[in-house]
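Starting off with a structure, shown below.
Of the protein chains in this complex, one is absent; all others appear in place.
For reference, chains read A, B and C in written order, and residue numbers begin at 1 within each chain.
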Amino acid sequence: MAIFNNKNKEALELGFGTKNYSNRVRFLGTDGKVNVHRAGMGIKNLDVYHWLITTSILSLVLVILSSYVFVNLIFALVYYIIGPQNFGGLDAETPMQQFINLFFFSAQTITTLGYGHIYPVGNAASIAAAIESLLGLLTFALATGVLYGRFSRPKAHLLYSNNILISPYKTGKGIMFRIANRKQYELIESEVMVTIALNNLETQKREFFNLKLEISRINFLALSWTIVHPLDEESPLFGLTKKDLAERDVEFIILIKAINDTYSQTVYSRNSYKAEEMVENAKFKPLTPEANKRGRVRLVVTDIHLYDVVS
Amino acid sequence: MAIFNNKNKEALELGFGTKNYSNRVRFLGTDGKVNVHRAGMGIKNLDVYHWLITTSILSLVLVILSSYVFVNLIFALVYYIIGPQNFGGLDAETPMQQFINLFFFSAQTITTLGYGHIYPVGNAASIAAAIESLLGLLTFALATGVLYGRFSRPKAHLLYSNNILISPYKTGKGIMFRIANRKQYELIESEVMVTIALNNLETQKREFFNLKLEISRINFLALSWTIVHPLDEESPLFGLTKKDLAERDVEFIILIKAINDTYSQTVYSRNSYKAEEMVENAKFKPLTPEANKRGRVRLVVTDIHLYDVVS
Amino acid sequence: MAIFNNKNKEALELGFGTKNYSNRVRFLGTDGKVNVHRAGMGIKNLDVYHWLITTSILSLVLVILSSYVFVNLIFALVYYIIGPQNFGGLDAETPMQQFINLFFFSAQTITTLGYGHIYPVGNAASIAAAIESLLGLLTFALATGVLYGRFSRPKAHLLYSNNILISPYKTGKGIMFRIANRKQYELIESEVMVTIALNNLETQKREFFNLKLEISRINFLALSWTIVHPLDEESPLFGLTKKDLAERDVEFIILIKAINDTYSQTVYSRNSYKAEEMVENAKFKPLTPEANKRGRVRLVVTDIHLYDVVS
Partner (left out) sequence: MAIFNNKNKEALELGFGTKNYSNRVRFLGTDGKVNVHRAGMGIKNLDVYHWLITTSILSLVLVILSSYVFVNLIFALVYYIIGPQNFGGLDAETPMQQFINLFFFSAQTITTLGYGHIYPVGNAASIAAAIESLLGLLTFALATGVLYGRFSRPKAHLLYSNNILISPYKTGKGIMFRIANRKQYELIESEVMVTIALNNLETQKREFFNLKLEISRINFLALSWTIVHPLDEESPLFGLTKKDLAERDVEFIILIKAINDTYSQTVYSRNSYKAEEMVENAKFKPLTPEANKRGRVRLVVTDIHLYDVVS
């Protein structure tokens, strides 16, 4: 059962459009991100949760820290306007130090720490503190969700060979790349689809073809997997050289679907190769996994990049 | 592999029934909500979690704030009945101010803030405070779940063209609308089903037909997608004008299924068009995405609404 | 595409075995629970998380409250053994009141409330309090997960008609029951499988058959759905009366699969009918949903139970 729409071998609709751009286009970055910026709806194009889930750890830490400082400054200002005399235990001498102490009081309130050596006395101060502690709890509820969302997000940590090769294959040639799982969890029922985009030099349109693969599905991705497109007469790339493909601004668009069985999650991985990552007359070095005496197999995943030039 | 039940082209069962209502009916709102109110089971028809997950942010904030005030009022009352003399640090002069201070004490307890300048002394007061702090933790555990549920809920932020057009298509005509993804995440393996509901003027029953589509599935929804139903002789709408369709109270019911691959979630989007959103003799303006020098493509998604009148 | 294994119309393996029990057996309760107790592995048969997720709200509240009291008693005892003199602010006169105050101190510690009017002074007391507060946080982290797990658990709130009818159907008869969704979210792509279990009076084995249905899948479950098995010559029930079926201890085992599109979750619902819930010579009353002027349809879901006796 094919999960992907492989039937139409003619110029197929991938949702990338058929426009032939004057600049060279790479629809998929090597990080798997689609290279399209969607504008026109102002703030409705934004997606805060998506950003929080996918941004780097460093950005996230900076956002959390600066929000923390900012919110505490706001509440320190509110408390200061209400008046330092409405707080017990606030024995500061200068207005500046009063403000700073109210800043710390705010931090102790929003985290629900509440040492209590400073405490609200008047009603306004108590109301503001009650609101701040509720806000703190809700914010940290949100933070819990975001952190859980980040860590539990389905991910396929696939390693792709740096290059896509034109290799000897059976009596002819084939286009090949390799993948491996670089984490310790298992991927099962992996399935791959390879599509190429290339400019039609006659019609000046960008065309898309699905490439027929020798094997498009495997049950376990325990070691590595070499994905092969035979360059036979049925192939839309039959007879084309790397130079021809570069001229047509070729892009190999790869979509892999698998199940991460630690979490029973379906995961997706995307990658693309352009002509500059193509190597002609080369073949991958066989991997050399070793089994120790207890029957455990050790594989160096980065060996999937290695290839030999063939004459 | 079709995921939807497309086989039966004759009056098919959608679960909407075949009753021909005397009032005009729109089964699907433009917000994708099914326009049915289910009654008869009293409180068992209610679904609090569903409401909390789907209501607007504003409603949610109001519910949280008013619950916070309400619960603190209840506990302030309990503490007041137990007696202000059972609380240390409660130096208020009037009964009213005592009640207010106990309200703040309650807020400091339910959030587990616990400054401690007011504290329970007697056993009854301590028991009530122990219960309130437990209640607070459980409530905020619930709030965490609700907030996470809201943000992690699978959503497809599709933009539908404002109108559905009857356009020139090949040698005849076709019914067309356009969609685009307005967020930065990617939708893959998108699939669409279009069903029409219309009154049969003879039998006085409401009939349902699936419309055959030129393409019903695409692998990436990177730019936009124009969904086309050819008005050929096989179409149940062949030969009907907008006026005919309005007379039969036509409704185009659209269901789109896709995979949001940031979260590997299957997402659904629904929409409907009625006769008043139909435009005859028009065709969509081609979109004009532009690629910058780094190969990044910029698309103005709101351009999908634009069309030209054709003679 | 059938999701269920419908092909084998002969005695098929459901995983219930073919044993013909001497007592009457109902494999599926009307609550959808499979009526099997699995023993033999002691504590490894237990599943605490499953219990916490599926038990009633009342049981859950009782478990939480009694655990809270129990843990605080344990820590109060620890603190008492460490010695009341190691706590500041513990101005109780009798040993009993000291223990009670330490109990409240424990509650203020495990919830991280920490008023501070009682506080640990010695190292042993401080260590115990540090451990208790960590334990509290971890426990409430667990509670958050359990509560979220309960509320976000995929559920199909289907209402089944109280009875399964033998009704006139086309030129012969059919077996029918009705379902409706009693909540406001939508169920899409609903699919049903009906299997019967009955004793073979000759072989003394229990046999299982899938029943062929008029329609086994609908796209929306907006109103109600009458599921019909035609009693034609192909049916394994052809020619059998209610009395015959009771004699063979018949059980109709119903499995419904649908997608709750608020959460994009696949949900399952099970139910069973026994001979005593079967009514011969009856047919369901048509439902009477009404559309108001704004096109909104109101349905009384409990009307699905209603039927008329036919001669």
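Here, contacts are C-beta pairs under 8 Å (C-beta built on N, C-alpha and C of every residue); 3 or more make two chains touch, one makes a residue touch a chain.
Keep in mind the model is a prediction, meaning the values are calculated, not measured.
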> For the chain left off this view, which of A:S56, A:T171, A:S264 or A:S311 is in contact with it?
Replying inline: A:S264
> Considering the whole complex, which of A:E186, A:E207, A:D244 or A:E277 touches the chain not shown?
Replying inline: A:E186
>> Looking at the full complex, which residue from C:A107, C:V267 or C:V297 touches the chain that isn't shown here?
In response: C:V267
> Which residue from C:N72, C:Q98 or C:T112 sits in contact with the chain not drawn here?
Replying inline: C:T112
>> Just checking the interface: what residues of subunit A touch the absent partner chain?
In response: 1, 64-65, 68, 72, 100-101, 104, 107-108, 111-117, 140, 143-144, 147-148, 151-152, 157, 159, 180-186, 188-190, 215, 217-225, 259, 261-264, 287, 289-293, 295-303
>> For review purposes, identify every residue of subunit B that touches the missing chain, sorted by number.
In response: 112, 114-116, 144
>> Could you pull out which residues of subunit C are in touch with the chain that's been left out?
In response: 1-5, 13-17, 19, 21-27, 33-41, 44-45, 47, 49-50, 53-54, 88, 109, 112-116, 119-120, 123, 126-127, 129-130, 133-134, 136-138, 141-142, 144-146, 148-149, 153-154, 193, 195, 255, 265-268, 270
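The rule we apply is simple: only the chains that are shown with their structure count from here on.
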>> As a multiple of 5 degrees, what angle does the CA superposition of subunit B onto its copy subunit C give?
In response: 90
> Residue numbers at the subunit A-subunit B interface: does the shared fraction exceed half, giving same, or fall under half, giving different?
Replying inline: different
> Could you name the chain whose CA centroid falls nearest to the centroid of all protein CA atoms?
Replying inline: B
> Counting in whole Å, what is the centre-to-centre distance of subunit A and subunit C, each centre being its mean C-alpha position?
Replying inline: 37
>> Going by the contact rule already set, what residues in subunit C reach two or more other chains?
In response: 112, 114-116, 144
